[in-house]
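For this depiction, one protein chain was excluded, whereas all remaining protein chains were kept in their positions.
We just call them A and B in the order they show up, numbering each chain from 1.
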Amino acid sequence: MSEYKSVKEIEKDPKKNESKKIEDQGILKGLEQLTPEKIEIVINQVINDETGARLKVYVDTCVHCGMCSKGCHFFLSLNDPKFSPAGKVKQTLWEILRKKGKVSTEFIKDAATVAYTQCNLCKRCAMYCPFGLDVAYVMSVMRRICHKLGVVPLYIQDTAHSHSATMNQMWVKDDEWIDTLMWQEEEAQEAIENLRIPLDKEGADIFYSVIGPEPKFRAQLIFQAAVIMNAAHENWTMPSMPGWDNSDMCMFTGDYEMMERLKRRHFESALNLRAKRIVMGECGHAFRSVYDVGNRALAWKMPPIEVVHAIEYYNELFEQKKIKIKKKFDRPVTLHDPCNISRGRGLHEMARNIVKATCAEFIEMTPNREHNYCCSAGGGVINCGPPFKNARVESGKAKAKQLFAAKAKGAEVVIAPCHNCHGGLEDIIHHYGVDMELKFFGDIIYEILELPEL
Amino acid sequence: MHNFYYFATGPLAWIAFLVFIGGSIWRFRELLELAKRKDSIVFEYMDTKFALRSIVHWLIPFGSRSMKINPTMTVVTFLFHICLFLTPLFVFGHVILWKENFNISWFTLPNAVADLMTLIVIASCLFFLWRRIKLPDVKYLTTPLDFIILFIVATPFVSGFWAYHQFPGFATMTIIHIISGEIMLMAIPFTKLFHMFLFPFTRGYIGSEFGGVRMAKDW
Partner (left out) sequence: MSNYDKWDWDTSKKKVADLSAWKEKFPYIEELRVSHDGEKIAAIVKNEDMEFTVCIQSEGNDPETWENSYDKAWNLQFTPDDRLAALVSDAGEWKVSTDDETWENGYDFIWNMKFNSNGNIAVSAQKELLYSVVNNDTPWENEFSRLTDMVISPDGEKTAAVVESVPVLESEIFKFRQGCYSIAVNGETWDKNFMNIWNPCFSDDSNHIAVSVRTSYYDYYIAIDGETWDKSFSSVWEPRFSPSIYSVTAPVKRGGKWYLAKDGEIFWDRPYFQLWQQFYSPDGTKIAAIVAPEFGKWTMALDNNPWEIRFSEYLSDPLFSPDGNGVACLFKDKGKWGVAVDGKAWDCLFDMVWQPVFSNNGSHLAVKFKKDGFYHIALNGNIIDEKYDDLANPIFSPDNSSILVRGLQGSSYNRKVIKI
C-alpha cells in the first residue's frame, strides 16, 4: 500500500521515530548469555588488541560540532539527533571508552541495534565531517564487539553462518550451484545457440563471480550475464566449486576471521584458474569486500588480482565496441549511485557513460555521485531482516524524496547497479508509493542487446 | 597584585609555553607510537598528493559540499579560526611583549582591526554556544566539557578586549587575560583543542583513502 503521494505528504507526516522495541531473537537471546564481566573482557580485548591510534584519534578529535548530521540519510529522514553519525558514536564507543568496557547488557542491546541497523557504513558522513572522521569504522568496531559477544541480529548472523558452512551467503549447496549454472546455460541457449557458461576453464580472461542471492533468487541475472559475455565473445569462466560467491556478510557482522576465509577462497578460486581478472556482478558490498576490506585483512594492500565491477566492465564493452545494441532503452531513467562503488570506487562517471550509451533519456537525482544518499539497505542493514524492516524503510525517507523529485522530472525507471540497493529501493518505492520501476544495468543491456549472428 | 602579575607574565608564561609545546610533542609521540604498533597499515595508504588534495579543499571556504549546505557555520568557522590565530600573534600588546623580553618583533595589527577580530572571536563563541544549546543534534552531542572549552577559548578574548579598552576593573581583567590565555595554551594538548594539530592527519588519511583507493572525491 502506498502511504504517500508526494514529497509534501512525507514532510507533513506527524509520525516521528518513536522508539521501537527490539524483537530480534539474535540480539535478545544473545544477551541472555552475557554477564557484565564477560562484556568487559570482550570489549577490552577488542579495544586493546584490535584497535589503536585510529579509533583514539577519531574519538578524541571529534569536537561535537554536528556537521556530520547532514551527511547521514538517517538523520535527514528522521530528524532525530540520535541518528546523526556522531550521535551514534555517542551511543556506542564514547560510552564504552568512557566506562572502560563496564557497560550493561541493556547498553549492549541498544548499541548493537545502533551499529547493525542504524548505520549503513556508507561513509558519506566522512565527507561531511571537516576532519574526515570515519564513523563507519567506529560502527564496525562496535559490530566487532557485538560479534564477539554473540549479540548479532538473527537474520544477518544466519547468513554469516551460511558463509562459514558453504562459503556462500544463501546456504546454496555445492550441487545446487552447478545445477543452476547448467540450467541458466540451457535457458540462455534459447537466445544464443551453443552459448556456454564455461566451468573451471583455465587461463580465461574473465573469472565471473556473483553473490549468493543470484543463484538463489535471481538466476536470470546469471543468464543475462552469460548472454552478454557470449555476445561480446569473451574468454570467460565461472568456478564450479565454492569460491564463486563474492559476497560477504561476515564483513558486516564483524566476523573478520570468516571474512578472511571467504576472501581467500574467492581470490584463490580465480587465481588457481589462472584468470586474468575477476569481473563481478552488480553488487556493491561484495565489491567493497573484495576490493577494499577483505584484501587488507589478508595483508594485500590491493587485491592480488584485478577486480572489475560490472559497471567498469559494461563501460569497457561500450568503449571498446564489443557489443552492439538494437536501439536505446526508450523510457526515461534515473540513476542511483551505490555507495560502495561510487564513494567506494569512483565508478559514477562510468555509470553515466553506460546510461548515455544505452538510454534515450536520463534524469539526474540530486545529490548524486559521491554525495548520493544510501538506499538504507547497505552495510548489512537489510540483511538484519524483517524485525528491522519498518525502521529501515522510514530511514529511507530522504531517498524517497530524491526519487519523487526525479519522478517529477519524468523519470520512470531507476537504475541501481547493486543488489542491496535493489532490495532497499524496492521497499522504499513500495512503502512511499513512488511507483517507479527498478532495473540493473544488466537488465537494460540484455533488453536492447543485438545478439550476434551465428 | 603586582607579584601575581609578574608571576603570571614570568614563570607561569614559561610553564604555559613548555606545557603547550612539551604536551603537544608528547601527545604526538604517543599517537605515533600507538599507530606504528597497532595501526601500521594506516601508513601504507597515506599518500601525500591525495592528502594535500583533501586538506586544500577543506581549507578553502565553501570548498566542500558540507560547507556549502552549512553556509553560516562555514563563514563563522573560517572567521573564528583566522581571528583566533592571528589576533594573539599580531596584536600590538603581544608583539611589544616579545620585543621587550626577547628583542624580536614583527608586523602588528592596527588596533581597530585587532578590536574587530577580537569581537569576531567573541561573537563566534556566542554562535557556537547558541548551536550547542539550540540545535538538537549539536545539543545531543554536547558535554559539559564542551562548554568549558568554549569558555576557555572565549575568556582570553573577552578579558583582553576589556583590559585594552580599560573598562572598570581592567587591572584584574589584565591578569585574568594573561592567566586564561595561558590556560588555553596549556589546555591544547590535553583537550579537544588538540584537534587543530590532528586535522592534517585525519583529513590527510581519509583524503588518501578516498583518492588512492576509492578514487573518489572527499569534499
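Everything that follows uses one rule, which is that a contact is a pair of C-beta atoms (placed from the backbone, for glycine too) under 8 Å apart; a residue touches a chain by one contact, two chains touch by 3 or more.
Please read all numbers here as calculations on a predicted model, not as lab measurements.
Trainee: Out of all the chains shown, which come into contact with the hidden one?
Mentor: The undisplayed chain, in the complete complex, is in contact with A, B.
Trainee: In the complete assembly, which of A:Gly26, A:Gly101, A:Gly344 or A:Gly423 touches the absent chain?
Mentor: Hidden-chain contact among the options goes to A:Gly26.
Trainee: Among A:Ser164, A:Gln220 or A:Asn353, which residue is in touch with the absent chain?
Mentor: A:Ser164
Trainee: Tell me which residue among A:Leu34, A:Ala191, A:Met241 or A:Ala357 touches the hidden chain in the full complex.
Mentor: A:Met241
Trainee: Using the touch definition up top, pick the residue from A:Tyr155, A:Phe329 or A:Tyr446 that touches the left-out chain.
Mentor: Counting the whole complex, the residue in contact with the absent chain is A:Tyr155.
Trainee: For chain A, which residues reach the chain that was dropped from this view?
Mentor: Counting over the whole complex, chain A touches the hidden chain at residues 26, 29, 49-50, 147-148, 150, 154-155, 157-158, 161-162, 164-166, 171, 173-175, 178-179, 182, 194, 196, 198-203, 240-242, 255, 257, 260-261, 264, 271-272, 274, 276, 298-302, 304-306.
Trainee: Going by the touch rule given at the top, which residues of chain B touch the chain that is not shown?
Mentor: 40-41, 44
By definition in this document, only the chains that are shown with their structure count from here on.
Trainee: In the complex of these two chains, what residues of chain B are touching chain A?
Mentor: Against chain A, the touching part of chain B is residues 31-32, 34-35, 37-39, 41-42, 44-45, 54, 58, 64-66, 69-70, 73, 77, 131-132, 135-143, 146, 192, 194-195, 198-199, 201-203, 205-207, 210, 213-219.
Trainee: Taking the touch rule as given, give the residues of chain A at its contact with chain B in the complex, in rising order.
Mentor: Those in contact with chain B are residues 51-54, 56-58, 60-67, 69-71, 75, 80-82, 84, 86-87, 90, 126-134, 292, 296, 301-302, 342-346, 348, 367, 370-371.
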